[in-house]
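I'd like to ask some things about the structure below.
Only a single protein chain was left out; the remaining protein chains are all shown in position.
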């Protein structure tokens, strides 16, 4: 494999935050974004807006939630987490069309792109009036 | 492709900030560094010292500015941006010798390596005496 093969493979396998935001804004119905992070829910309460939350550990039993006719975009924590790569390989082997969102939630937040914070729904400070 | 092929491809396709700094200091005339970031100029006013500024979107009409006899090094924002990868693939397909600078401007700044800040040229605070 030479450098060109490597670059082509990266472009085929991944999508950058900027590119995904633009693509999904233009054709939102074409993509299905999945947050595949494992771990305690409170540490992953901030998720990318409109992402489905399917932790990698629940993937087998929740496979029916993933549409076969959309382009699947998966992400985990950061450039260095492998969870999204594992899920991408698993889904590609089963005939899904899949890309990894480069940089995960870390890059997305660094770009100040839209997120959802589920912890805000239950924060006492939001509801108690104090 | 096995792990060794993967590592060889990465080494052929990329150069780290440390390695590039050392190589360019030893043989500056051998390399041609390009900042290929798109986006508003004010958010990319800090660039790597001595880099040519050719946004990816202007690449087609400015291709003649890129020398065929040098090693081309391209960079964008960070590890997770794909713009440099797109440009690298485009140039490799046209016979240029190209590597991506790993980590882009983010890694370069983290290493405190030399940069140029074009915004300083026009900052009122530099000139108005206030």
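All chains are identified by letter, namely A and B, in their written order; residue positions are counted from 1 within each chain.
Keep in mind that, in the parts below, a residue touches a chain if its C-beta (ideal position, glycine included) is under 8 Å from a C-beta of that chain, and two chains touch if they have at least 3 such contacts.
From a predicted model like this one, the values you see are computed outputs, not experimental measurements.
Peer 1: Considering the whole complex, which of A:48, A:88 or A:101 touches the chain not shown?
Peer 2: A:88
Peer 1: Touching the hidden chain in the full complex, which residues of chain B are there? Just list them.
Peer 2: Within chain B, the residues that touch the unshown chain are 1-8, 10-11, 14-19, 79, 102-103, 107, 110.
Peer 1: For chain A, which residues reach the chain that was dropped from this view?
Peer 2: 1, 5-6, 8-10, 12-13, 78-83, 85-86, 88-89, 92-93, 98-100
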